[in-house]
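Before I ask anything, let me first share the structure, which is written out below as C-alpha cells.
All protein chains of the complex are present and in place, except for one that has been dropped.
Right after this comes chain A.
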Amino acid sequence: MKATISVTGLVKKFGATRALDGLDLTVGTGEVHGFLGPNGAGKTTTLRVLLGLLRRDAGAVSVLGGDPWRDAVSLHRRLAFVPGEVNLWPNLTGGEVIDLLGTLRGGLDRKRRADLLERFQLDPGKRCRAYSKGNRQKVALVAALASDVELYLLDEPTSGLDPLMEAVFQEVVRELRGAGRSVLLSSHILSEVEALCDRVTIIRAGRTAESGTFDELRHLTRTTVTVETAEPIDALGEVPGVHDLSRDHTRARFSVDPGEVGEVLRRLVTFDVRTLTSSPPTLEELFLHHYGDDIRVPDASDAEAGLGSSR
C-alpha cells in the first residue's frame, strides 16, 4: 500500500519543550486513519507540521509524496483541513467563508456544497459571529468536505456537534472512503474512531505509543475470558499469562496475555468446559492501557496539555 502520509522520527520543539518527540505515523492511500491521544499529546502540532504551518526540528515527513514545508502550496491543492479550534471572520457569513476557503484551495464542488449544507442543516446566510460553536464547526466541515481532494486532515472535527450531526459526519466520511480518499482523523472520541477507522495510531507525550489495525492492537492486549466448567477449576493461577483471576468453584473470569491464549485453552479443556465467552479488548481498554498513568496522575497530563498545544 502506497503511503499518503509518512512520518518518521518527527521532533518539534517549542523552546525547551519537546511537543513531538520522535513521532512515527503512516497513513495508507484510501485509508481512514484514527489519530488518538489525550489533550496535549501533540495531535494538533502534528497536523500543523503536516500542513507546513510549523517547521519540523528533526525527522522525515512526507505528505502526498511531497515535503509539507517546501511544497505547501502545491500540496494544499490536493488536501483539505478542518482546524481543531475554528476561528472565523465575524463579519463574513458562513456561506462566504465556505466559498472563500474552497476557492483559495483551488475550487469547490457547488453540488457537493449544497448537498452538505442540506445534510448538516447549516444556514449559510448568517454572519459567523452569530453562529454557535457547533455551527462554526459545521462551517469548517463543509468548507473542507465540499472540496474534492485526495486527503482530508480533520482535527477533532466533531467537537460541538450534536449526535445527529455526528451521524451525518460519519456517513460522509464513509462516502469518502468509498471514493478512495484518505482521511487522517484526529480525535479523542473513541466510538467515532472505532466506527470509522481502518487503522489507528495512538500517541502519547509526542511519541507513537501504538499503531496498527484494531485487530493488530488487540493482539497486543489481553483478552478477557469467562468460563464455566463441569469440574472445579484449580491451579489456573499458576498458568503463565493469566491475570486478574476471580474464581468461584466451577466459574472463573480472568484476562490472558496475547501469546498465551492457546496454552490457557488447553488447560481449560481438562476441566470439561460447559460455556466459554472471550471478548477482545475494546478501544477504550486499549486507550486506558496506554494512558493509565496519566489518568492516575492528572497533574502530569495537565502539564503536558498546556505545553503541547501552545503556540
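The rule is simple: a residue touches a chain if its C-beta (ideal position, glycine included) is under 8 Å from a C-beta of that chain, and two chains touch if they have at least 3 such contacts; residues count from 1.
FYI, contacts and distances are computed from a predicted model.
K.L.:
Tell me the UniProt protein name of the chain this structure doesn't show, selecting from "Exporter of polyketide antibiotics", "ATP synthase subunit a", "Nodulation protein E" or "Protocatechuate 3,4-dioxygenase beta subunit".
P.N.:
Hidden chain identified via UniProt as "Exporter of polyketide antibiotics".
K.L.:
Give the residue, chosen from A:Ala60, A:Leu104 or A:Val269, that touches the chain omitted from the document.
P.N.:
A:Leu104
K.L.:
For the chain left out of this view, which of A:Asn87, A:Ser246 or A:Thr275 touches it?
P.N.:
Checking each option in A:Asn87, A:Ser246 or A:Thr275, the one touching the absent chain turns out to be A:Asn87.
K.L.:
For the chain left off this view, which of A:Leu20, A:Ala41 or A:Leu54 is in contact with it?
P.N.:
A:Leu54
K.L.:
Spell out the interface residues on chain A facing the chain that's missing from view.
P.N.:
48, 51-55, 72-74, 76-77, 80-81, 83, 85-93, 95-96, 98-101, 103-106, 124-127, 129-130, 140, 143, 153, 309-311
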